[in-house]
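Yeah, one chain of the complex is gone here, protein chain that is, but the others are all in their spots.
Per-chain numbering from 1; labels A and B assigned in written order.
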Amino acid sequence: MKSLKKMFLCLAVVSMAILAAGCGILKGSGNQSANLKPEDDTYFTMWIHSGPGSAYYTEYEENPAIKYAQSKTWGEENKSIYIDFTAPPQNKEVDNLNNMYASGNLTHLLDGVICDTADVMYEYGRIIDLTEYVNKYMPNYKKVLETEEDVRKSAVYNIDGEEKILSLVNVNESYLDVNFGFEYRRDWIAKYGKHPETGAAFTGGYTDENDPDSWQDDVIFPSGGTEPVYISDWEWMFEIFETAMDDLGIDDGYCISMYYPGYTWSGGLCSSFGGGTPMFYADANGKACFGGVTQSFRTYIECMSNWYKIGWLDQAFDQKTGEAHYAIDSAKIRQGKIGMWYGQQSTLGGRIFVDETATPLAEGIFVAGAAMPINDVYGPKECQNVIPDCTAAGLSLSGSPVYITTKAVEDGKDIAAICAYFDYFYSEEGALVKSVGLTKEQSEASGSDFYEKNGLADGAYTLVNDGDFKYKFVDTLAKDGGNLSIAVCADKMPGLKLVKSVDKGRAETFQASMEAWIKYPNIGLWNGTPGFVIEKEDSDAIGKIQTKLLGYTDAHTMEFIKGQKDITDEQEWSNWCTMLTKQNYEKALNIVQPYLEKFDYRQP
Amino acid sequence: MAKVENAYRVSKMSWKKDFKHNWGVYVMFLPIFLFMVVLHYIPMFGIVMAFQDFNINLGYFKSPFVGLNNFVELFSGADFPRAIGNTIILAVLKCTIGFVMPIIFALLLSLLRSKKYKRTIQTCSYMPNFVAAVIVCFLVQQFVKQDGPITLLLHNLLGVDNMNLLADPNPPTFWIIYLVMGIWQGIGWGSIMYVAAISTVSGDLHEAAAIDGASRMQRIFKITLPCIKPTVMMMFVLGIGTSFAGGYDNILLLYMPTTYPVADTIYTYTYRNAFGAGVSPDYALSAASGLFQSIVGTILLMGSNYLSKKASGSSLF
Partner (left out) sequence: MALFKDRKKDVDRVSTMIEHPGFGDRVVDVVVILLCLLVAFCSVIPMWHVLMSSFSDGRLLMGTEGLIVWPVGGFNLDGYVHLFKNSSIIDGYTNTLFYTVTQVALGFLIAAMGGYAISRQTRLKTPMILFLTATMLFGGGMVPVYMVINALGWVETPLALIIPGCTNGMFCVMMMNAFNAVPGEMYEAARIDGAGHFRTMWRVMLPQAMNLGSVIILNSVVGAWNAWLPASIYVPQSRHLWPLQLVINQIINENKDFLNTGNPDYSKYLIQFAATIAASAPLIILFPFFQDKLEKGVLGGGVKG
């Protein structure tokens, strides 16, 4: 035992000594360009938020599109650029960034996805003013700034009376997809529903058994169209779901699920009744509102409590707290027991069905995406037939910014060259490299075998001429279930992201579902609006009041929905409003209102 | 010729003599001293964050000093009193029932006759220690949800409502679930210490007592327990000192707005207010809460150490 201990100790000391000495050698053993060294003025370090995953490559330098871009030369002096990427471990991005600030070792380039806004970064001397460089070396970006209002608001700030361009902002060609939305079992409607006027049965089915998106039917909703539009359509659907569940013998299913507080923090169905989310938002008159005390919120709860009373709403919704709002009861959903839920792409179409033994209740399932409903049933006139305006669908063409830090100037780097490099990605050709992928020739020029190894020997896309579509994913990319489409392009570079020009090989019904999810874009919630910047002090004050308000509404909204308290009772409603007034929401509204006016947000 | 020390003589010793005598001891203390100074005491400047309006961009040295504002903000929250109440209750449960269970389990193990069984059962009992808290919480949710096995068992035996027991806002339910979960996770690992201590009890003592006619139960109470008393008291004092402050992060996975009245502890309350939705992270508030818990923990440690010395003669220091 003693000799064992001695051995351990010696081992420990010796190994540590070796490592301490050797780590200097090991440390830099990453991917250094054969030509450039860290001291060179075109060798940059860049902090990126995360890569596409280590399943493809651990170091972002191995990205084939990046390799292609770096095989070219840039700037007036035709220099080669090399970027050394550093990505923090997952979930530790904020800590990593804070540590970087604390130690003063900023990288030269910074992916600003989780950073403060550009004006704050500039104020604390972390980033440089890019106005001059953009004007001289970045014609493509300059053009974008002039044509796209959203982008200009995100990138240009008024510092001390001067307009300065502080960041290179990602531009989306058109609005991005959202990742979740309402979904419902349309096959139940087709099988158990009846035409609202003639009473005839519907027909519906798959044209190709092996294609989960090849569904066709002749379903008509009470509002007259093929898609559900109003709350009355939804209630009609719930009745059909009940019939279906009776027929299939499902006694532990329900028609629609609900997030445990009784609403989703980004609004959920609240906005179907006009505004109304229990967060702060701007109404159609440009006035800051707190939804929790509005008539629309009251009407929303009236609707929800009615659905609960009838039994359409999940009777135990408030107990499902461990689940994300887009993944409530995913086990039951995947067994086919639920009629309508808030979900993701992987449950659309016929994808839930596995086989008769594993998922018997999901036989013949077809799930379609639904847009938010418009209220036409409950509450006063002003809460009916209003277009939802506080939704989860974003409404901005600008994406995350990329900053050039003061460290790059300190280390004497060639800013002009890196600006020319970044400007490439705002051009049409560069946009393809940034957001879609490489052609066969480009892949060969990059010197990387990533494309061959992943079944993309002929490039990532083909040219097409099909309506809006100019480019189409090759089959391998269209069918991929992982992050291959991100791994093959230079996603982390600032530039133009092609969206509507790219045909991702989606089936018609799938595409229709995803479009339903962005049918009513968000206009009322101002978080994330380009250029809408609130001073830190004010933003903190608003945030604290919001937390208190949510603390109350999270815990007590369900009492109304479950019928423990009656929302239509004037006294109860008055008590509710009093409790919320105590949390001082009016102060927050008074803080925000000047900002709404300053940035001309929804002002009449 | 080395002189042998004893406590009486030491306090009378002058510094010079003490140093001459004990320089070896002080040298041995040096590594841990350096370790602590560099890695624990120097970073303690971070505590100043509790008294600042901390801004990550200004750092520790330039953020404005606001005195006790963070503490005022912490204590004046409407939910703070009940958070303290819940923390105290859970800590008391942890230090009484939760403390005793590993000891009982260790005693049970010592009563086993076959070493093979003992080893196998011990290894099995460690396993929850290796399973991540997330998974344990998930399993707890599965067991006590509506129609979960435990719920049904309790429903049939004791007439408890068939509902998600984790959503029950009435007092003892959440505390009991949390206590049992803690015991479930910790009984095996916590018993290692006591099993080791029990095995040092001299076999001769047991034999002598058996010859004198003591039964096994009597031997446990009269011999084993007194012999492991120093270990038990040490763990008890340490347990009380640390119980107030730490270990409640898995409540974050189990609680919900309806159960805040019973499940909200200082840690979760701080977490919600400092890192909740819609606020930029308030590190200063979190630091103030941590400092407050540290101070309370210190008081508890000192107090329990003193009491344990008085009550049983042995203590931590």
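As a convention for this text, a contact is a pair of C-beta atoms (placed from the backbone, for glycine too) under 8 Å apart; a residue touches a chain by one contact, two chains touch by 3 or more.
Everything numeric in this text was worked out from a predicted model, so none of it was measured.
From the set B:66, B:89, B:160 or B:193, the residue in touch with the chain omitted from the display is B:193, counting the whole complex.
The missing chain, though absent from the display, is touched by one residue of B:66, B:92, B:139 or B:225; that residue is B:139.
Within the whole complex, the absent chain has one touching residue among A:95, A:146 or A:569, and that is A:95.
Screening B:117, B:221 or B:306 against the full complex identifies B:117 as the residue touching the chain left out. Remark: the omitted chain is touched by one listed residue; of B:98, B:148 or B:182 this is B:148.
Within subunit B, the residues in touch with the undisplayed chain are 1-2, 4-7, 10-11, 13, 15, 18, 22, 24-29, 31-33, 35-36, 38-47, 49, 60, 105, 108-132, 135-136, 139, 142-143, 148-149, 184, 187-188, 192-193, 196-197, 199-200, 202-204, 206-207, 210, 215-217, 230-231, 234, 238, 241-242, 245, 283, 287, 290-291, 294, 297-298, 301, 316-317.
Residues 1, 8-9, 11-12, 15-16, 19-20, 23, 26-27, 29, 50, 53-55, 58-59, 86, 88-92, 95-96, 98-99, 102-103, 179, 327, 330-332, 334-335, 344-346, 348-349, 351, 354, 358-359, 479-482, 506, 510 of subunit A touch the missing chain (whole complex, contact as defined above).
Just so we're on the same page, only the chains that are shown with their structure count from here on.
Subunit B has its Cα centroid 40 Å from the Cα centroid of subunit A. Listed in rising order, the residues of subunit A touching subunit B in the complex are 94, 98, 101-102, 116, 120, 124, 126, 260-261, 265, 279, 316, 318-319, 321-322, 536, 539-540, 543-544, 546-547, 550-551, 554-555, 558.
Contacts from subunit B toward subunit A in the complex involve residues 55-59, 79, 137-138, 141, 145-146, 163-164, 166-167, 253-258, 260, 272-273, 276-282.
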